[in-house]
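Note that one protein chain is taken out, while the other chains of the complex remain in position.
Note that the chains are named A and B in the order they appear, and that numbering of residues resets to 1 at the start of each chain.
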Amino acid sequence: MATKPELISSENPKGMTPVVKTVVRFAMGIVFMFGWYIIIYGHLTPGGGFAGGTILACGYVLLTLAFGKEVALAKMSDRAASIIDNSCAFLFVAVPLVGMAFGYFFLNFPPHGKPFDLVSAGVIPLYNILIGLKVTSSLFAIFLALSIFGRFVSKLVEEAEEEE
Amino acid sequence: MTMQTTYPLFTALPLAAAFFNLLVTKINKKAADYIAFLAAGTLAVLAVLTVFEQPFAYRVGGFPAPWGILLVSDGLSSLMLVIVNVIAFLSIIYSIKYMTTYTAKPKYYSLFLLMLTGMNGVVITGDLFNIYVFLEIASIASYALVGFGCEHEELEASFKYLILGSVASTVILFGIAFLYSMTGTLNMPDLARQIEILGINKAVAFVIAMFIMGFGLKASTVPFHAWLPDAHPSAPAPISAMLSGVLIKAIGVYAIARIMFNVIGPNEAVSSILMFLGALSMVVGVFLAVGQSDFKRMLAYHSISQMGYVTLGLGLGLNPNVPPAIAAMGLFGGIYHMVNHAVFKSLLFLCSGSFEYRTGTRNRYEMGGLIRKMPVTSVTCSIASLSISGVPPFNGFWSKLIIIVALIQASYYVYGAIAVLVAFMTLLSFIKLQRFVLFGQLPARFANIKEAPFGMTFPLVVLAVLCIGLGLAYPFIDQSVLQAARDALLDKLSYMGYILGG
Partner (left out) sequence: MILYFLTLVLFVMGVYCLIAKKNIIKKIIGLTITDYAINLFIIIIGYRAKGIAPIMFKNMTIQELAEYGVDPLPQALVLTSIVIGLGVLSLMTSICLRLYEKYKTFDMSEINRLKG
């Protein structure tokens, strides 16, 4: 996940102004930490996989907006997003099928643990993490597909340049 | 190890296969064909096995009934599962060859399997909100599949379908929310019990109106039909076969029948509305179909018209004032016609795909004399045409006959006359089709075309044999499968009993 320092530096002409870049560099860590907190504590507090995943995806979108697409794609490329998306969805169907071996589809088969512990509630934290990863990658992939890889946008830019 | 423990596989297997497919094809693009073939084949076998099971309820996650999600298997749902999965399997076989003309085949198969997930889910579930979720899965996959070619017409049709379909889903969700606010439950057997206590008050009547509009739009009965003639022809041929043959039944007619019969119960007002909509669909669909020059567009209009027969039969079965034997007969005719329509309409759409694959056109006035060049496709096409127009030995004849006889016996003479008239108009329209496509002068530019490859003719032959088999054998075979489906709908009490089972 290491990114080249010259890409992030405020002298790099791509992306927004140095003010935005500096603020985003501070905010990024907090955004990601908050997103993961929401996902991991999903079975104890309000939130869960979808909410946390949306926050993480917004973090990636923020990166793209502030630093340009190179930085964001170095963190998660479109291919990686697609692979994470599909494998998490596949695992999300596979885990209930394991439960089926124990008797019922979607059975919460592992030991439930003590209430209000971080590791408790059986498979529910696992579902939350899978959903969180899937939502992160798929929302980011949608964002990429609609904005950066859309031929439409590049055409608009070309047309605008021609008019100038 | 029976079907009772593996029942959720009908949604889990295609869903898992859809995502697994996208993962594997990152490495090897060829694998997509095999994964889709295996998944659909397994499902078809499982569906046929379900027919031999006694009715049962399955508790997802092991939660007891009114709180957990219930999956219900009875005569109707197993019949629907057989239709959906067998036709999906044949369409997948057809796609292996046909879809080579398109790019992005793995994505096509994944969307196909997602659509299958949605349809199977609607059929097996016993929970009202689950119906909404699976209906949306099937619908979203079908919106994307309609626009799969990404050309002008396809995108336009897809967008129209998307807007109207989303309105329908919104309306259905509104109805579900309203029902929940009244009864405090979403479990369908439990809802049936609650509505029995409440009676049909104004709020329930409002919900019924919402459901008739929403599911009617998905089933494209006439005032809500505008999207179908655009959407169905624009999709690739195997998808047209799935949409017209199965999708409008699984997420439209099946859902409406399940809710009206098993949850709300027989009701005269609903019955007369459904019968009116059915008769209107029959007439409007067939009159608009006659003038069409596009092969697939004509078939799409015939879908509207033929689904009118099914709705008419269901409406007759829902009427508590006609004698029970006649109502049951009308319902039986409706269900039988639904099965027949799935067979012959998917066959016709696959045939149109074969003709388009070789000739490159869908305009029926530009074709001609194809029976000399493409004998297998042409013969199966004419069998399907005779079936849909209700010529005696084929399957369409018997189901139409049963519906018409039931209508006459229940003294609905006007509807009976309309049904006969529409059958003749359908025959006229398909004779015209045969005259222009199969017989007549072969245009010079088609002198060198060949029969479609084996992978594409094999599903056609299977479906044609089904057309003849369901028709010829009808008076002799034991009709227990269809009767089980009919009894499942008529028996509201035992449906309410599923809340205890599982």
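Quick note on the criterion: a contact is a pair of C-beta atoms (placed from the backbone, for glycine too) under 8 Å apart; a residue touches a chain by one contact, two chains touch by 3 or more.
On a predicted model such as this, the values are computed, not experimentally measured, just so you know.
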In the full assembly, spell out which visible chains the left-out chain is touching. A, B
Going by the contact rule already stated, which one of B:Phe63, B:Tyr102, B:Phe129 or B:Phe206 would touch the omitted chain in the full complex? B:Phe129
Among B:Gln54, B:Ser181, B:Asn321 or B:Gln441, which one is in touch with the chain left out? B:Ser181
In the full complex, which of B:Phe19, B:Tyr94, B:Phe112 or B:Tyr143 touches the chain missing from this view? B:Tyr143
Please give every residue of chain A in contact with the chain that is not shown. 45-46, 50, 115-116, 142, 145-146, 150-152, 155
For chain B, enumerate the residues touching the unshown chain of the complex. 129, 133, 136, 140, 143-144, 147, 150-153, 155-160, 162-163, 166-167, 169-170, 173-174, 177, 180-181, 186, 229-230, 234, 288, 291-292, 297
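We adopt the following convention: only the chains that are shown with their structure count from here on.
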Hey, how far is the Cα centre of chain A from the one of chain B, in Å? 38
Taking the touch rule as given, give the residues of chain A at its contact with chain B in the complex, in rising order. 79, 82-83, 86-87, 89-90, 93-94, 96-97, 99-100, 103-108
Could you pull out which chain B residues touch chain A in their complex? 5-6, 8, 12, 15-16, 19-20, 22-23, 26, 58-62
